[in-house]
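Apart from one protein chain that is not included, each protein chain of the complex appears where it belongs.
This part shows chain A:
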């Protein structure tokens, strides 16, 4: 009574254990059973085929089908991360972009006089001594006096040189002394330098302040470029020392720049413009910057419904050395985008009406893992110095500025300041120019690693511009137009406006079609699985069930058969040691019997006595009844030997 519950429990456990031992006693039996009963095609053919050649053929075919499936599925997996492009066009109310307008000249020359007086004087002096140019021939802007005060700091810091030949001697233009050029020569315009006419080459030399033997010579084919570049270096140096508030005052105000404004058939004024101070262009004004919280939109295309402004470009107040062209620069950009007006601005001519038709395109790429772009820039290890959304341009500029602060100790004037840094100037950083040029050289040659770190943004908006110019004002309307505009400008401007001081600008949508180019994942998991299914089905009529079967048969069952055999061998060896040599012969016999004996294949392996009690192997036919001729009964008899524990008779 005590043992009965225990047995019951074990019996129950056996029943509830989900997986029983494999139904086939040997591996070949298992394979045979598998091939006959599997749902995949091909395998069965191997077993059923008669004749060695045919069987071989089927083995080859089945294996090649398996190979093809694996190959195709690998192909599918590898192409999983591919994208398809779709272009949608939507006709709708479009948000009007921000339009940033700058005067090409950054600061009023008259107001800048006190800062630039020394520099201009030096420049003029240089022009006269080197080129025989005197101010009197051109418009007399201001009296050229005090030639004697030789405060030639500028030339001492960066001497302008005339390169005589390639034996590396040069004449200092300012003092007339000859000096030897040391260090490397950087050609700003190498193709002309290589032509060999070295007499005309002008340049300036930048030396490392700490180590004066390390110099770099920058050469230009023309004195115009050399003087302008030289002037710009000094100019940036001076401007870096002026605080922002003063610079904003020195530049143009909105009233100065904008004469009339008209948007979407309605008048607008300076309140619709946001000031934005650009280091190289002074005060710029952004129309529709979105700072007031609302972004204007256009619901009708065409020139009448866009932005129309008349700009006042005070040509007489231009800096003669810094800028040599007249007009305005504009840029159409998104509200969140920083306007890199010096890089991608469009120039506007004076005395003309410039009509700019826009066409809006929006693009979106898929980010990782489809392509190497960034959504927000948060994953880029470069701090965004601009207070605007990420773009490649911003990243490159920020990266350069960071490198500049790191290696030169001060920040470059044209880009925003990183925290805790200040702009370069001579007084604090006497070495900065040399350092800057070196760094810039490196940056251009992609040695700073900025181009590698920075990634493109995943989505961007683009306004394709069609620019055309008409004469404005026309000959017959010039008279009244100038009079009325002068009245608009107000009485404080006492002179009558000249048409070369004015520029008319029209920015409008050519059509309200928004093109949206987007990448979409070409594959989803569902499609991948369908494709797998298609491949499996095409070559072998296989499915996940087959895969489970394969796992079951080839791994679990085969492994358990092998393990079982090993276990028995070990047991045999153990019992052999226990029973000694004499018993070994019989033990091996028993083992052989037990091996073929279906009863032996159970979790509890048979002992000698139980093995004897079990029925004899079937190769000696017993006088027993033939099995009933029912198909239902024969379903289980797939094997030549039926294991009793796998039969469902106990139910």
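Quick notes
Keep this in mind: a residue touches a chain if its C-beta (ideal position, glycine included) is under 8 Å from a C-beta of that chain, and two chains touch if they have at least 3 such contacts; residues count from 1.
Basically, contacts and distances are computed from a predicted model.
One chain of the assembly is not displayed; among "Very-long-chain enoyl-CoA reductase", "Cytoplasmic tRNA 2-thiolation protein 2", "Epithelial sodium channel subunit beta" or "DNA replication complex GINS protein PSF1", its UniProt protein name is "Epithelial sodium channel subunit beta". Of A:53, A:378 or A:476, it is A:476 that touches the chain left out of the display.
When the full complex is taken into account, the listed residue touching the unshown chain is A:468, out of A:376, A:468 or A:566.
Only one of the listed residues, A:67, A:449 or A:533, touches the absent chain: A:533.
Contact with the omitted chain, checked across A:55, A:275, A:359 or A:565, is made by A:359.
In the complete complex, the residue from A:123, A:237 or A:260 that touches the missing chain is A:260.
By the touch definition given at the top, chain A reaches the unshown chain through residues 15-20, 36-37, 39, 48, 84-89, 91-93, 259-262, 264-269, 299-304, 308, 310, 352-353, 355, 357, 359, 464, 466-477, 479-481, 483-485, 487-492, 504, 510-513, 515, 517, 520, 524, 526-527, 529-534, 536-537, 541-546, 548, 625-635, 637-638, 640, 646, 648-649, 651.
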